[in-house]
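Yeah, one chain of the complex is gone here, protein chain that is, but the others are all in their spots.
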Amino acid sequence: MTLYRLEPRPGEVIDRSSEITFTWNGRIYSGYKGDTIASALAVNGVRLLSRSFKYHRPRGMLTATYHDPNAMVQVGSDPNVRSAHRLVEHGMSVTSQNTWPSLDFDIKAANQVIGRFLSPGFYYKTFMSPRWMWPWYQKVLSRFAAGGKVSADHEAAVFDHRYAHPDVLVAGGGPAGMAAAIAAADAGAKVILAEEEHQLGGHLRYGDADDLSALLELRTAILTRSNIEVMTDAVVTGRFDHNWVPIVQRSMDHVEERLVHARAKTLVVAAGLLERPYVFEGNDLPGVMLSTAVRRLINLYGVKPGNRAVILTSNPEGDAAAADLERAGVEIVAVIDTRQGNTVTKAAGRKGVKQVTDSSGRTHDADLLVTAIGWTTPTSLLNMAGDRPAYDKQAARFVSTSLPDEVMAAGGMTGNGSTQELVDQGTATGTEAARRANGDPPAPVSKLKTGQQPELYRSSTHGFVDFSEDVTSRDLFLAAAEGYDSMELAKRYTTAGMGPVQGKVEAVNALAVHGEAIGASLLETATTTWRPPYAPIRLGTLAGRKHDPVRYSPMHSWHETHGARPLLAGQWVRPEHYGDPAAEVKTVRESVGIIDVSPLGKIDLRGTDVSKLLEFVYVNKWSRLDVGKVRYGIMCAEDGVIMDDGVTGRLGPDHYMMTTTSGGAGGVWNWLDDWLQTGFPEWDVKMTAVTDGYASINVAGPMSRELVDRLADIDLRPDAFGYMEVRMGTVAGVDDCFVWRIGFTGELSFEIHVPANHGLEIWEKLLAEGKDLGVGPFGIEAQRIMRLEKGHFIVGQDTDGLTQGFGVGVDWAIKMDKPDFAGKPELAFQSERGDYPRLVALQTEDPAIVPPEASQIIDGEAGIVGRITSSRMSPTLDRSICLAQVAHNLASAGQQLNIRLPNGATVPARVMEHHAHFDPEGTRLRV
Amino acid sequence: MLLIKCPHCGPRNSNEFTYNGEVIPRPGMDVDPSMWRRYLYMKTNAAGWQSERWFHVSGCRRFLLIERNQDTNEIRMIRAYGSQS
Partner (left out) sequence: MYRYGRAVKRGPDMTRQQRFSAWSLFTHGLRKTPWPTVWEPHALQSSYDVVIVGGGIHGLATAYYLARNHGITKVAVLEKSYIGSGGSGRNTTIIRSNYLTTEGSRFYDRSVKLYEHLAADLNFNVMFEQRGHMTLAHTDSSLRTMRWRAEVNKFEGIDSDVIDPDEIKKLAPYLDVSDHPRYPILGALWHPPGGIVRHDAVVWGYARAAAALGVHVHQETELLGIDIESENVVGVQTSRGPISTPTVINCTAGWASLISAMAGVTLPITTRPLQAAVTEPVKHFLHPVIVSGSLHTYVSQTARGELVFGASVDPFASYSTMGSLEFATGLANHVVELMPAVSNMRLLRQWAGLCDMTPDFGPIIGPTPVEGFYVDVGWGTYGFKAGPVAGESVADMIANGRPGRLIESFGLDRFEKGTLTAEKGAAAVGH
């Protein structure tokens, strides 16, 4: 046992039979299982844990909780670990942060000397010139960034998410919280009880014998109720709309951390109270600690916090701490009682407290100064629920004023009381919480009375207000004097409250000091905003596991095993090519190729009014489309902008099949639903999205008819099955297929749509049957080349967010004599104006130059007059081909244009007569 | 994450829905450009109660008419299009 380890005590949480060794800054130390890193170090006499952010002052434990601003260390590759909460583990490698060359001797402590020049916001007042030095100043300033290190090869651990629907969620497992959970469970509610410490009990854990026996009773009661789920080392970090509450579970066996998304019917906040530090000169020295800190160290961890103590007390908790210290063998050098008009003005020492001065001027030699001057109510979750807590002067803290029915506060947060009173209030709250969760009308629960606590914020000297940001009360005074005289401005100017402790330890003191500085009372200046999360959450925990679905076609496995290069297209993975896209183009143009177009959006439409719907959403006419015919259409939004395009075929009298772009499928489906439900609810139209229901294969090339004929039972002869027609039938023995003749690639082609579970089978059969014809697969790249050779535009590539219906080469399709269709008025205005950009086909003078897509088209005076939207080398024509958008006055056939390449060179190009660079009459399609 | 009480599906998380904006009546086809563009672009954008459309895209796929307070996110009325309730 070390010098500072006390005899076993009844409430301790350490296991003395299990020793744990770890290193701290390279030296080996040992503690017991159940020790925190900080308690294990303290028991070995190590008090110096860190150096502060700006002044690099030596720091030791202050609160001995998760929220201790002075206790952040690096554990392995994990930065900013809260050493007063994290339990020691065998072999842990712990190091101090932001110290150089060592924690003991830190060179940046020189900052303390020049501190008077480093007043708040000093960096706003200088480093402005000379400007060329600014990047160097930046580098210097960034060296001062506090915090641990993130290493590049850090391996992410496993983080988990869970969704819970408790009737009653109790945040806080102290006496009131436990009682509330028990009462709610007894009233039949499903309860989750979350406690941020490693054990339930709150302040009872480090209390006296009565506290410990009350704790045992409550714990036993909880264990026997199977409808209470207990989570320890779990913190409720926020409260969002309609009681959407995140809980972070920190110590789990099989996952690093878990985020629970809970939709709680009633939320009971029993977060207790946080003890507040006192502001005075030297209040940040190691050895200056809160009364609850020493009580935890003594009673939970069996650690003797020092040898000679001065106690500053103003309340019963401070008195109890004095008793605990005495029992632990600490020499009480002086008890300074504010209730007797005395207080502390200074703590002095170099690397720890050596001497304490009180307001009478007397000095005391001590290595420990314990303060008990008051409490902060952790109202964070209540604020997030819309509460506006008010300051209770008598209790010197804030209390809740107005909560929505589904959120309740219990226990010490609401007032003071004996353990029994806290339990009774918790019980009443829990019972009522269960009633409200059940839907019963809310009834009030009687509050606890707030006890007396003298208002003690700052002594007569200046000290630290925000320990992690190194902001002193003097800084806040200076800020006010400089004119930053609202709390928010002062906070931002001094950065008080913006550190890792998120205001828990400093916000109220800052408010009080600021009030002092501007001569206004706390009541009036109080508007602190508590932003989520209540406690810091790891990014990994928030992220959870990756659930980002990928969509595969039924033929995907074939593509993979045959060397397809995968292309991510939206959520889909598609084959870009199988090694040589130019060769694939050749195969299609000369014999036959097959492409997997399963991601094509497919919507099955049935009803007597389908043609009305089509007539409304497309720009062209559909009322006289015969059964067995297919038409191409473009859809415009109400602002006339082209939204999507595709072919739609009439499979039966009241049965149509619409296709959309693969990326646009979801959007079009929603668009149709919108019009059918909200615009024309009287129409008889039923829709089914069947994109995934059909595998789609486009068989293209001069030999395509022959190939498909070998598999389909449909009459494919030209007279029987013309261009832009559709037939239903059986393909390779598979029923319910539909086949249409369309022409995206410009070749004779049959697009086969088969029930998806037969897709792979049909694909393989086509390849097998067509071997002698020279069949081969072709991918997206080959398809893009061929469609460009034919001048077919791609919505979203050749058109953009402002491209309206006219001007892309389908003016013939826009039937302005229809009475109403989506986008009609804007299209009318567009056509009247006439000055819209045009989509044109371009060919560069030099056939070998392929201008990169998005190269700009420049006109000497007018500047940028357009851009290349699509560009490829055409294997069919053996030259480059483009589509481009250009200003209307430069869009006529034969017009010379200049394309500016990314390397700055300008190349000439000519506007072509047709969009199609190859077979503009479309003769190859119509064989 | 609002809780939206879908008339068909019961209370569901708001991320199952898409928000489709404040209700603005569509004018007839015989309007002049500025009237049409008023429909397209101009908004009331109330800092208070608003009639708006939501779509239960990951659920029943019904369009809903909702009255929500844009300040507090309180919802006081939800009705499916084409129904009385």
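Labels for the chains are A and B, by order of writing; each one numbers its residues from 1.
Quick note on the criterion: a residue touches a chain if its C-beta (ideal position, glycine included) is under 8 Å from a C-beta of that chain, and two chains touch if they have at least 3 such contacts.
From a predicted model like this one, the values you see are computed outputs, not experimental measurements.
Participant: Could you tell which one of A:Ile192, A:Leu259 or A:Leu613 touches the chain left off the display?
Facilitator: Checking the options A:Ile192, A:Leu259 or A:Leu613, the one contacting the hidden chain is A:Leu259.
Participant: From the listed residues A:Arg531, A:His562, A:Lys686 or A:Arg926, report the one that touches the chain absent from this view.
Facilitator: Looking across A:Arg531, A:His562, A:Lys686 or A:Arg926, the contact with the absent chain belongs to A:Arg531.
Participant: Hey, which of A:Leu141, A:Leu223 or A:Ala348 is the one touching the hidden chain?
Facilitator: A:Leu141
Participant: Return the single residue from A:Asp35, A:Asp78 or A:Glu706 that touches the missing chain.
Facilitator: Checking each option in A:Asp35, A:Asp78 or A:Glu706, the one touching the absent chain turns out to be A:Asp78.
Participant: Which listed residue (A:Asp186, A:Asp241 or A:Glu406) would be found touching the missing chain in the intact complex?
Facilitator: Answer from the full complex: A:Asp241 touches the omitted chain.
Participant: What residues on chain B make contact with the chain left out of this view?
Facilitator: Within chain B, the residues touching the omitted chain are 1, 14-15, 18-19, 21-22, 33-34, 37-38, 40-45, 47, 52, 54, 70-73.
Participant: What chain A residues would touch the chain not displayed?
Facilitator: 77-80, 98, 114, 116-117, 119, 122-129, 131, 135, 138, 141-142, 145-157, 159, 161, 238, 240-241, 244, 246, 259, 261, 384, 477-478, 480-486, 488-489, 492-493, 499-500, 502, 516-520, 524-525, 531-533, 536-544, 546, 548, 550, 567-569, 639, 796-797, 800-802, 826, 829, 833, 852-856, 858, 863-864, 867, 900, 902, 904
By our rule, only the chains that are shown with their structure count from here on.
Participant: Between chain A and chain B, tell me the centre distance in angstrom, where each centre is the average of that chain's C-alpha atoms.
Facilitator: Roughly 26 Å, centre to centre.
Participant: Under the definition above, what is the set of chain A residues touching chain B in their complex?
Facilitator: 240-242, 244, 261, 263, 638-639, 670, 673-674, 677-679, 681, 819-820, 824-826, 829
Participant: For chain B, which residues count as touching chain A in their complex?
Facilitator: Spelled out, the residues of chain B in touch with chain A are 1-3, 13, 18, 20, 26, 29, 31, 33, 36, 39-40, 53, 55, 57, 61-63, 73, 81-82.
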